[in-house]
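What you see is the complex with one protein chain gone and the rest in place.
Each chain gets a letter, A, B and C, in the order it is written, and its residues are counted from 1.
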Amino acid sequence: MARLLYYGPLSDLAESGDVALPDAVRDTGALVDWLAAEDAALGEALRSRRVRIIVNDVVATGAHPVTDADEIGFLPPFSGG
Amino acid sequence: MARLLYYGPLSDLAESGDVALPDAVRDTGALVDWLAAEDAALGEALRSRRVRIIVNDVVATGAHPVTDADEIGFLPPFSGG
Amino acid sequence: MSALIITVGLEAEPFSPEEAAARFRRSAEGAGAIVHFIGLVRDSASSEAVRGLFLQHAPGLTLRTIEKFGIEAAERWHLQRADIIHRIGEVGPGEPIVFVATAAAHRRAAFEGADFLMDHLKSEAPFWKKERRASGDVWIEPRAEDYADKARWT
Partner (left out) sequence: MSALIITVGLEAEPFSPEEAAARFRRSAEGAGAIVHFIGLVRDSASSEAVRGLFLQHAPGLTLRTIEKFGIEAAERWHLQRADIIHRIGEVGPGEPIVFVATAAAHRRAAFEGADFLMDHLKSEAPFWKKERRASGDVWIEPRAEDYADKARWT
């Protein structure tokens, strides 16, 4: 099971949790496509240029590989302090 | 009696106090000349371009008038904080 | 440069910035300059009353990111110490939300280190801030100035 973590405004659109990835989902691009097919609003939000995807705490640029053992976070723009 | 106030390193060269100014001493230039005639080392220190002279708490530029009723301060470069 | 000179705390409960400042000063013996920044929750947004904030973070990632900024600041300005405390969860109006302290030999280093840390906490540390307004909750995005402020350091 992959762990999907949604932060900030994304956490209003989807609940973080463990998900079994389909065999076809082998990178972050395919993952977003799959999530978008399930939930168009979530898909649109995840595809924003401003959402960073991190895989096991490493920022994933481009189509980063993902497996069922990974923790995958979707991070919209930060607002601290 | 004019009150002469020496600050910082100048306070090691001369003691602050009240002084009766000669009639000829009517501006800051004449005052410094008179003090220099009495004490050459003090005169040299007072003539430094970096010493500000204040008359009754107002910065005196050029030959500022002085009288026996004035408070005259000699201020070397500041070092606070 | 040892990472031990950086202390980062994520606090779910209100804290006293003055107590943090006292601890920091004791730990920074020999420093010539200390700068503190305290960020406080204001009780109004642009137009509306704000009843508080909710601060989400990414456990692990948030702490490591802040530590990384702390080490960067300490190396760049030769800081003797840096402390960062950031609230998480619910924060009430008027409460301190962030405390940054820097200690250095001279004042410019302490000022710039604290300024750098705040700019990075604002727009580069994984926090997401929701304002609890009378009309409902609103997620806050960094302001354009926050990105511009951060860009000063690159």
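Going forward, a contact is a pair of C-beta atoms (placed from the backbone, for glycine too) under 8 Å apart; a residue touches a chain by one contact, two chains touch by 3 or more.
In this text the structure is predicted, and so the values were computed from the model without any measurement.
> Write out, one label after another, the shown chains that touch the chain missing from the document.
B, C
> Among C:Glu13, C:Asp43 or C:Asp137, choose the residue that contacts the chain missing from this document, as touch is defined above.
C:Asp43
> Which of these, C:Arg25, C:Arg51, C:Lys68 or C:Arg132, touches the one chain of the complex that we don't see?
Checking the options C:Arg25, C:Arg51, C:Lys68 or C:Arg132, the one contacting the hidden chain is C:Arg25.
> Can you list, in ascending order, the subunit B residues touching the missing chain?
Per the touch rule, subunit B residues meeting the hidden chain are 5, 7-9, 11-12, 54, 57, 73, 75-81.
> Kindly note down the residues of subunit C that lie in touch with the hidden chain.
Touching the chain left out of view, subunit C contributes residues 17-19, 21-22, 25, 29-43, 94, 105, 107-108, 110-111, 114-115, 118, 122, 145, 149.
The rule we apply is simple: only the chains that are shown with their structure count from here on.
> As a quick test, compute the distance in whole Å between the mean CA positions of subunit B and subunit C.
Measuring from centre to centre gives 50 Å for this pair.
> At what distance in angstrom does the C-alpha mean of subunit C lie from that of subunit A?
Result: the chain centres lie 27 Å from each other.
> Please report how many Å separate the Cα centroid of subunit A from that of subunit B, as a whole number.
Centre-to-centre distance between subunit A and subunit B: 75 Å.
> Could you list which residues of subunit A touch at least two other chains?
none
> Please output the residue numbers of subunit C that touch at least 2 other chains, ranges allowed.
In subunit C, nothing touches at least two other chains.
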